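Worksheet for the structure shown next.
The complex is shown incomplete by one protein chain, all other protein chains being positioned as in the whole.
The chains carry the letters A, B and C, assigned in the order they are written, with residues numbered from 1 in each.
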Amino acid sequence: MLSFTVRKLLTVVGTMLGIAVLTFVITNVAPGDPARLVAGPNATEDMVETIRSEYGLDQPMVTQFAIYMKDLVSGDLGTSIVSTRPVLDDLLRYAPATIELVLVAMTLGVIVGVPLGMLSAVYKDGPVDHFTRILSISGVAIPAFWLGILLQLYFSVDLGWLPVSGRLPLVTRPPEMITGSLLIDSLLAGNLKTFNTALSHMILPAVVLSFPCLASILRVNRAEMIEVLQSDFIVAARAHGISSRRIVVIYALKNALLPTLAMIGLRFGWMLGSTVLVETVFDWPGIGLYAVSSALASDFKPVIGVTLLIGFFFIIANTLVDLAYAWIDPRLRRA
Amino acid sequence: MSAPLLDIKDYTLDIATFDGPVHVLKGINLSVNRGDTLGIVGESGSGKTVLVRSVMGIGPSNSAVEGGQITFDGQDITRLDPKGWARIRGIRISMIFQDPMTYLNPLFSIGQQISDVMAAHERAAGEGGSTKGARRARTVDLLDQVGLPNPASLYDQYPHQLSGGMRQRVLIAMALSGKPDLLIADEPTTALDVTVQAQVLDLIKSLVDKLNLTVIMISHDIGAIATIADRCAVMYKGEIVEQGRTADVLREPQHEYTRQLLSAVPDIEAKPARTAVAAACRERQPDAPATLLEAINLKKLFKTQSGGEFSAVSDVNLSVATGEIFGVVGESGSGKSTLARMLLRLIEPTSGNVVFAGQNITGLTGEPLRQIRRHMQFVFQNPHSALNGRHTIGDAVGEPLRIQTRMSRREVEAKVEALLDIVQLPKLFKYRYPHELSGGQKQRVCIARAIALNPRLLILDEPTSALDISVQAQILEFLQQVRAEFNLTYVFISHDLAVIRQICDRTIVMKRGEIVEHGNTEQIFTSPRQEYTKALIESGRKTSRAATLQAS
Amino acid sequence: MSNLEQTAGRPLAFRERHASQLRQLRLYSQMFRGSFSSMLGLTLVVIFLILAAIGPYIVPFPDDIRGAVHMGSRLLPPSSEHWFGTDEMGGDIFSRVIAGARTSLWIGIVITGLGALVGVPLGVIAGYKGGWIRACIMRVTELFLAVPGLALALAIVASLGPGLTNCMIALAIVWWPGYVRLVEAKTLSIKEELFVESARSIGARTPWILWHHILPNCMSPIIVKMSMDMGMAILAAAGLGFIGLGAPPPAPEWGAMVSVARSYMPDWWWYSFFPGAAIFLTVLGFNLLGDGLRDILDPRSRTR
Partner (left out) sequence: AGAFERTDDGTIIVFGGRQAIPVLDPHVRYDWSTRMIQQAVYDALVKYEGDPAEVKPWLAESWETSEDGKTWTFHLVKDAKFHNGDPVTAEAARYSFERGLKLNKGVAWMLKDFLAPEGVSVVDEHTVKFELKAPYAPFLSFLPWWFVVNPQQVMANEVDGDYGQKWLTDNAAGSGPFKLGRWEPNVLYEVEAVSDYWKGWPQGDNRPAGVIYRLIREPAAQKAALQRGEADIVEGLTSDDYVQIEKVPGIVIQDHKGMTTFGIKFNTQKGPTADINLRKAIAYAMDYEALIGIYNGAASLETSPLPDSMKGHIAVEGIPRQDLAKAKEYLAKSAYPEGGITLDYVHVAGLEEARRIGLVLLDNLKELNIGVNIKPEQWPNMVAAGSSVETSPNMTSVYTTPISTDPDAVAYQYHKNSWGQYYAMAYYDNPQVSEMIDKARGSTSWDERAALYADIQKQIVADQPEVFGMLQNRRWAHQDYLQGFSFSPVRFTGEVDLYPLWIKEE
């Protein structure tokens, strides 16, 4: 068990280093010059030079890379040249918003997607099935940013039911930060009103983010359910007189859940990636927005940082999925 | 005698397919009385499974009953609603399935699956649920009854932790948990080892006697039917062509098909009339070396998943003389296929040497290896997967020619047609795809492919075990013909002792990767030296002798 | 069988020789036609292809495609003259949306084409060769797969600078690993098939096996994935265009159009609605088509 954990840990570290190398190389293929941006429009060449040397941008690329990797090993992700803050601080500040959003969206995707997938598999070719199939294909095909805009237009502007963007109305003081999740923190603080407003801000972005995920979970679960329902052991269970309900909800679902779990893991990473679009549309102060604004300013340390963080979350998610796999599937359990 | 327990009258069933409806069952008439054991035999695809599944109400989804009815215990169950089925399925009629590997849910423990069935039955019977503990006790009891060791600890184990035979016992236990009036067993032993087959058959037989069950058992193995069933029915192309007391049917088959079937069963007791092919062959090729193939201390280690090592073949020595048929027998997993693959260098031996026609081929790579492969060919166990589904038969047969020779396209075409002729397939087949051919035809294609380059040695890895008995007989006979025609030397692998006895000159017996006995085939059969060999022959006899005994 | 023997004497007609293939095709087309969603997908894709081919020649305002300015007719709502209304420069949105089909088709083809071109050979090699070659290829692939594509593409375009070409390069860079994984997995399983061993036993060389046995058997999932990816690539490119890293003006690129149009919400809703709908329908079409193809070509891997 110990060696297993150590091995796992080593792969995680290895992958993270790999991602760091990859993103560093990628973001440095063409030289942008963020120093100019922060130096201001009128800055003279020597002022730009000051900033360059302060951030080590005047060093040869190889040296910059060596320094970056050295710092990285000691947990330092470098400094954002735009915000002048350590990237790690910035990430810690913005990550909770993203994580909260992604988790809510994921939950939404799972609690809607799995039962719907199950239903449409059971009533294959029925009206429910047709509806969910349209839903699932649309979900994957619809541009998230466009859907976001349309929903904003309808629910916020036309109907005025939900706020347009942001995490909280600005006059609302956020609850004391404990977990970083506004929903949980406001509940912990016993502030239902804040909870409700935070939730109302969450709804649109979470729906937009979860839609494609919901769709693919639904799709996988449906396909798996159909396949499992035709499998020999389900036939056997039927032949042995086990009730259809039990067969579907317990026997088949558990088997279908395995590939669904894999999809959930996959989609988790994907969702983290799409936050760059959704957070832009909804002005959600998370790492996606941070990445976009940094990328647009050619400020690459934060971009690398965000990529690393997303990669890290993704690995964590996949590890969790693996654990869940082992928990569900006795064949994978170790002695 | 009162009314039969199960009565099938003029039952006709169609299955809708792309090409229109297929008449899978045509006017089936069958009745089973309480306490009867009925066996159904018939070739693959004759409709046995569809028939018994219809009795259970779990037939193919796109099927339509065209006529007739099925009556169970006086009740018409042809068009029963789900509620009605709930009272019958699994409780009054229950079923044991063909392949124990796929009929158990891999994610639930064995005990859980069995006690679920019990709970379902209690609910259906309206008895109200018994406690979990009570169910557990009964489950353990049942597991004990089907002869499983250590039933209490088995309760919490998962299917993958059990061997095939154990799983089949679990399935039997599950089928018995509802104390059914009628038990249907669909080829309960085909997926199992020879030795295990016999045990499971014994178990079913003893249960039938002990619990006074009414049983329908399907098999294409006439021996198995003869062991268990006192009545039997023969199915052919969706029809029941013959039924009656098993002994009668076997002794005096009425229908042409039955006769054919019976004559195709290889007889382990029969002393074969061997033609002296080997000698003739050597005569024709006096310059050929006496020993064509030799294996010296061959050894193969596999890495297991847990990181350890597993010896699939250890220290095997053998020598095959030119022109002989060299037999390899052994139970499943004894390393036969691994050995064969090593002989051909399809997998690398961990150590040891293979000498072919005086040349050590162990170290060969690249071009020399390719050249040597012209002379030794392989016929695989499963013809269904040995052909690439995307190539036409013509492509498949022509492939070795294209790879190994410089023949022009037209020459290849001509040769392919000639080869198809040799294996007795119409020339037009070269435009067909494998899935359009029957198993026997596919195996012929494989053989055509193997002999395309005029090899000297053919290694046949259970060439008939995936085929029906009647087809098997044809293929065996055909192989003999080809051998005579091409001066071939065979290494013939099989777990079917009767087949081995019929055609092999010399034989080795393998157990867990080692040769436990070798020598003249007849000698091994008449006076086996090892316990293992004896047991192997004995269990082979069990199924086979019963057939012949009752027939004679 | 008897009539088969009769015909054996004379040379065979095309129809007879290819009876099997024809039957297969007929089966496919029947299955395909039987599914409403597949047909819908096919229809959408065909419309899209037609528009990409002849769109620029049939639009009412061809000048507007290349960014003509009509300050007099800015932001007009949909009307009989301007079916989809006009944009902030007085351009006819209908014309621009139609013309965008070609841009999108190009994007889709380049990205999936490059992705497959790089990914498939690597996947086949990794799957078939095994050993350290496989380890190397798969490590790199997994590395790419460990970072969500959009995030990585964003970083690449940001570094290369915005523009359609860079956008396509970036997406191609993040796209190939998907093919490697698909093909590698498929190859691994095909490699174990008996027919491959059978080919080896008759002395086939590795390239022969890869080309004649492995690749044809990988083809179905590759085709399915490529048809799906056409849509997904268009979607991803539109996403980058939306962030402002895609095609520069006045190229009629749907994502970029939505991006600009976003500032004109909600009063000028048509501006963002139609390009967005075009993306949606196109991607939907390719997805449905891919789904339909999968059902007939590769029914067992319906899960992904």
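Of note:
Just so we're on the same page, contacts are C-beta pairs under 8 Å (C-beta built on N, C-alpha and C of every residue); 3 or more make two chains touch, one makes a residue touch a chain.
Since the structure is predicted, the reported quantities are computational estimates derived from the model, not experimental observations.
Although it is not drawn here, the omitted chain touches the following shown chains in the complete assembly: A, C. Checked against the full complex, the candidates C:P62, C:P78, C:G113 or C:G163 give a single residue touching the omitted chain, namely C:G163.
Considering the full assembly, C:P250 is the residue among C:P78, C:G113, C:P216 or C:P250 that touches the omitted chain. Across C:F144, C:W254, C:W268 or C:F286, the residue that sits in touch with the chain not pictured is C:W268.
Between the chain not shown and the residues C:G34, C:G67 or C:G130, the one that touches is C:G67.
When you scan A:V82, A:V220 or A:L309 for touch with the missing chain, the hit is A:V82.
By the touch criterion stated above, the residues of chain C touching the omitted chain are 66-69, 71, 74-75, 88-89, 158, 161-163, 244-245, 248-250, 260, 262-268.
Residues of chain A that touch the chain left out of view are 31-47, 50-51, 80, 82-85, 90, 93-94, 149, 152, 156-157, 160, 163-167, 169-171, 173-174, 280-281, 283, 285, 289-290, 293, 296-298.
In this section, only the chains that are shown with their structure count from here on.
Taken as a contact graph, the chains are fully connected, with every chain touching every other chain. A count of C-beta contacts for the chain pairs A-C and B-C puts A-C on top. Spacing of chain A relative to chain B, judged by their CA centroids, is 51 angstrom.
Our note on geometry: chain A versus chain C, Cα centroid distance of 25 Å, whole angstroms.
Per-chain CA centroids place chain B at a distance of 45 Å from chain C. Of all residues in chain B, only 56, 58, 82, 86, 89-91, 94-95, 97, 99, 102-109, 113, 116-117, 120-121, 123-124, 158, 160, 171, 174-175, 177-178 touch chain A in the complex they form. Against chain C, the residues of chain B that register as touching in their complex are 18, 341, 344, 346, 369-371, 373-374, 377-378, 380-382, 385-392, 399-400, 403-404, 426-428, 431-433, 436, 446, 449, 452-453.
Chain A meets chain B in the complex at residues 231-244, 246, 251, 254-255, 328-331.
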